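A single protein chain has been omitted; all remaining protein chains appear in their positions.
Here is subunit A:
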């Protein structure tokens, strides 16, 4: 659906040239939800804008739905853009238009007749769950409702691809989840390819099938979300994964517990996919003369399965503890003994 080949973007600034996107090769499949994560300035914003020609690559090519977006101009580019929806962090609605008229705007651009516009707008209002708000102005809506208008507007011309530019970064956690659910729903119902950029690993975990981690204009790591969660290779990826699995406060709690309980061992267990359902804890208690104290645990669902971490404190006779840890190692569970550091 999307093919990016050796794309490079260099901006000329007062302080010399800046390479925002550096030799990126990427292909995104039809019907996929593909996430790109990175800190601000990583080049993800520039990269997503290349997909609808808001930025043109300095070198390389970008093909979306069979059109080489990086080459075409004028009418042809505008036609291509009508097949690529986009939603934004700050929604970018026209305050002078009602919800209905905002959603109708891309249809007006595409030259759809008034009667057909009305019909389509009604369908879209229902699809995004804004029934009854059609005649409100954006100023009268909450952030989540505004983003729903943004999504309806982006879907108006039945696009093949939906681009999401930090679409949930301005929303509170609860609203973020409802918008993410809506995106998954649209992806499943319409088979729409979704490309999103974000700096929140939560968003990736929740809805993406594959993820690319960007740093300094390059993709440093890429793969199915579950694999990246399981074995993050780059330090930056590890940091992002920790955003979801190990919040700051849990690290502090664990450090405190390690200090408070010098006897025994503290083990971090990582469950991925099917093994999340294995009763490993019960097993070690039954098999070995140890006591297990669960310190902290969290299981997260991703689009390709469950992912979780569990911190346990294993105490007892030193040799039994070692055996228990060895047993854990042999299971389909990644385990790691946490020590003072």
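Quick note on the criterion: contacts are C-beta pairs under 8 Å (C-beta built on N, C-alpha and C of every residue); 3 or more make two chains touch, one makes a residue touch a chain; residues count from 1.
As a convention for this text, contacts and distances are computed from a predicted model.
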UniProt protein name of the chain not shown, from "Methionine ABC transporter permease", "Cell division protein FtsX", "Molybdopterin synthase sulfur carrier subunit" or "Succinate dehydrogenase cytochrome b556 subunit": "Methionine ABC transporter permease"
Touching residue (missing chain; options A:18, A:94 or A:294): A:94
Selected residue (touches chain absent from view) among A:78, A:119 or A:238: A:78
Sole contact to the chain not displayed, among A:54, A:112, A:127 or A:281: A:54
For subunit A, residues in touch with the removed chain: 52, 54, 77-82, 84, 86, 88, 90, 92-97, 105-106, 108-110, 137-139, 153, 157, 163
